[in-house]
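For this depiction, one protein chain was excluded, whereas all remaining protein chains were kept in their positions.
Take a look at subunit A:
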């Protein structure tokens, strides 16, 4: 089962602190959406509002077209995978997973069948007789997932579900989550602060900061053409080059950029991903530079560069292996890879 989700002007305060403001978001049925942002950005508050644990002070929440703003969690077509899993320690896995169906009035035999089926779905076939304390962290996570899916929710909410797992397991679980979502077709809303996780897993990324949505869209678009300076900085590493409006267009300490400057801001920040900088000729010539520091990372070298035209600036570039500190190169970039934002007034 699956359903679209619509948020209209959702806002909430905790006392004096404005946790969320003016959140408008459309999530299509069957989408895998991640809410990405630093801690305190409001992403978990938003998830609580979707799950019905928190009633927003402003705005409406619609799931499958129905206004559920005031509907309690028990009667919402949502299910949540909690950050701490929140398994019932006194029940077997079968009873944990069968809890939702039991609350819906399903008989013992039928709900045990559902439980075994869902446990098999998450790769825990035959473990129904065990108890949560006998499992590893990754397995508990799977049980929490199976338990939430057992109520056949229209929307599955995941609150930093992989946060407690080690890196290798986390990457493996990301792929599994994605595959599982494809199979069941349910709308997934997944909260995380890990931008790699968000990009790897989501159909759409929603970047949040200070209670607002900074950017949202397919990960590829948000990464390459972010809509705000915050989104550019949070979605991976970026070089920030100060720029200003000159008579011929955009001017930077590294030379003029052949790019029409939109808007009317006098001072701007030019964002450039490390992998967009290369050695050689290009439409934007940044002049000669010297490698100050090079870190070998297997597929590439992460190099810190000192450009000759602006020796006080430092640029980070991903160069092919082989570059050593002290080497000289000529920097170039494609203006299409740039994102330009008005300078933030502090």
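Heads up, the rule we're going with is that a residue touches a chain if its C-beta (ideal position, glycine included) is under 8 Å from a C-beta of that chain, and two chains touch if they have at least 3 such contacts; residues count from 1.
Please note the rule applied: contacts and distances are computed from a predicted model.
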### Message
Not counting the visible chains, the remaining one has a UniProt entry; which protein name from "Electron transfer flavoprotein-ubiquinone oxidoreductase", "ABC transporter permease", "Aspartyl/glutamyl-tRNA(Asn/Gln) amidotransferase subunit B" or "Imidazole glycerol phosphate synthase subunit HisF" does it give?
### Response
"ABC transporter permease"
### Message
One chain is left out of this view; which of A:70, A:103 or A:297 touches it in the full complex?
### Response
A:103
## Note on the structure
Contact with the hidden chain, among A:12, A:43, A:147 or A:170, goes to A:147
### Query
Which residue among A:74, A:179 or A:299 touches the omitted chain?
A:74
### Task
For subunit A, enumerate the residues touching the unshown chain of the complex.
51-53, 72-75, 78-80, 82, 84, 86-90, 99-100, 103-104, 131, 147-148, 151
